[in-house]
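With one protein chain held back, the other chains of the complex are shown just where they sit.
This part shows subunit A:
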């Protein structure tokens, strides 16, 4: 009875619905429209037809949805499609960059390339590898982390657990300023201080000093955020057991946030691994293996890429090596990211 009654009226709860496949259909239609308009107008760039397709897609989605489903649902759909367009705009450059690097990098990327230096190979000839640059990058980044991570983590602990008043505000301000220091400025600072004033000579360690300046604010910031996420109740629970504050921080606060802190440190490492400018000023670069980061010029991956490009006067062999080294650098950073994620998941406080 009641069903017959309601069916005569228009339901206020149920309206028209577009079928599930309709976004796909609209995408197909708008891509076709984009291609068609481009062909008709004689446009050749793929960026142009993609942009036309994107605009057609957004407009068509709104029009069709407004007709069938109503204006509120149409606005909902347009927001969704704008987010998808933004997502694609962000992903396309990234994907094409990775694709280009892999495509050009794999030509000479093999075990020989990873295990040999450029010691006996002229820059314009084929052969040689990046072993010396890998050694240099690992040592420089490792030393920079050894300097920056303890200082950064301890600073963050001070700011979150102890810092009050003017000193903490000043430190926060300077950490913010440090975040914005261009890498070349950090390099020039170490150049004038370490090499020109203290007269220490070019070395991997000089590069590490500059890298640690760049790394410190990132570590401070991310560690600070992670420590703030630790609920105050846990600190109070520990203090109420008669545990001193420093042990509370060491045994309760840090273990709770260690996953996030590790992720932050790994991301900071990834950020400094690609720095070129300070290396150019401080590490100098070499074609030979130098295992000692404290004396004499070293190579590093970003520096190697730059020098292969700059010193080769256009030789294809050098370009191939530069791309392969770029691939190695991206792979290194990606592995670090995966390790960071793994550690974060492994260390995250579990529920069961």
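The working rule: a contact is a pair of C-beta atoms (placed from the backbone, for glycine too) under 8 Å apart; a residue touches a chain by one contact, two chains touch by 3 or more; residues count from 1.
Operating definition for what follows: contacts and distances are computed from a predicted model.
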Undepicted complex member, UniProt protein name, chosen from "Phosphate ABC transporter ATP-binding protein", "Sulfite reductase (NADPH) hemoprotein beta-component", "Formate dehydrogenase subunit gamma" or "Transmembrane protein": "Phosphate ABC transporter ATP-binding protein"
Sole residue of A:102, A:200 or A:239 that reaches the chain not shown, by the stated touch rule: A:239
Contact set of subunit A toward the excluded chain (per top definition): 164, 231, 233-244, 247-248, 251-252, 255-256, 349-352
